[in-house]
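With one protein chain held back, the other chains of the complex are shown just where they sit.
Let's turn to chain A:
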Amino acid sequence: MSLSMQKARDWTGIRGFPNATQNKLHELLEKLKYDKVNTLTILVMGKGGVGKSSTVNSLLGERVTYVSAFQSEGLRPMIFPRVLAGFTLNVIDTPGLVEGGYVNEQSLDTIKRFLLDKTIDVLLYVDRFDSYRVDNLDRQIIKAITDTFGKKIWKRSVIGLTHAQLSPPDGLSYDDFLARRSETLMKVIRSGATIKNREIQDYDIPIALIENSGRCTTNDDLEKVLPNGICWIPNMMKTITEVISNGSKAIYVDQKLIDGPDPNLRGKIFIPYILAFQYFFVVKYIKGSIMGDIKKEKKPLWQLRDGF
């Protein structure tokens, strides 16, 4: 774990961004500082191969994790703290959550333990923009995340969709495709996190589009821009800061959260009442029906016709 724990360094990578982006980021950080937020911890999670590490690289403007197209990802989570003018940005990269078609609880377990005593401000759940369908596995992942960190984490999360520079199929407009893709994904998240219909308002999970490719189009200010004209890096940071200030609480990972609520303790104090209920209602009821059976029992005539 010591390897993955890095000392807070100055955020030099920000200088690699185009000026316009830098300005926007500075603005956002100033705003956060104004709100008395001095640290921001972003947890990046998702299936393997969707571009988590690349996103981390893009976000920090540094090549912090080694990404190659065919190599499987790192096996343990890594935290990258960066300091800029008294503000600390922590980005946590995690291994993929899927293995062999199932949710890999082991890696989830490692992530949990890694996060012990840390506060997660924002969960960046990463998936690909250009996949067209969702399946049960997606639901399982959402469920696993929910079971680990609690349902509340979805109040503090942003969906990041990578490979956002695409031309939608079937002549759909980009915005239509975005709407459809986010809708299907939202459905899965709602079902996986058991967000009920009336809670949708409380769990309004924003979507941020991501394009990590070096061939991403740039605008006049050399900012990376998406087909819908949005500069995604500042836009994503903006979405993140909005989530932070939406009034929900950051998730603090303590031992209790890792262990989950102990189901063996739940309801224990009610046991005497349960026992009393069982005795007075269930046992007595069954006893009563036995007595009823005895009374109702059809006796053969010879038993009724007694010999005096």
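Observations on the model:
Note that in this section a residue touches a chain if its C-beta (ideal position, glycine included) is under 8 Å from a C-beta of that chain, and two chains touch if they have at least 3 such contacts; residues count from 1.
Here, contacts and distances are computed from a predicted model.
Note on the omitted subunit: UniProt lists it as "Protein TOC75-3, chloroplastic", one of the names in "Transmembrane channel-like protein", "Palmitoyltransferase", "F-box protein PP2-B1 isoform A" or "Protein TOC75-3, chloroplastic".
Of the listed residues A:E27, A:E62, A:E105 or A:D130, the one in contact with the hidden chain in the full complex is A:E105. Across the interface with the omitted chain, chain A contributes residues 99-100, 102, 105-106, 109, 147, 263-264, 266-268, 270-271, 274-275, 278, 282-283, 286-287, 289-291, 293-294, 297, 300-303, 305-308.
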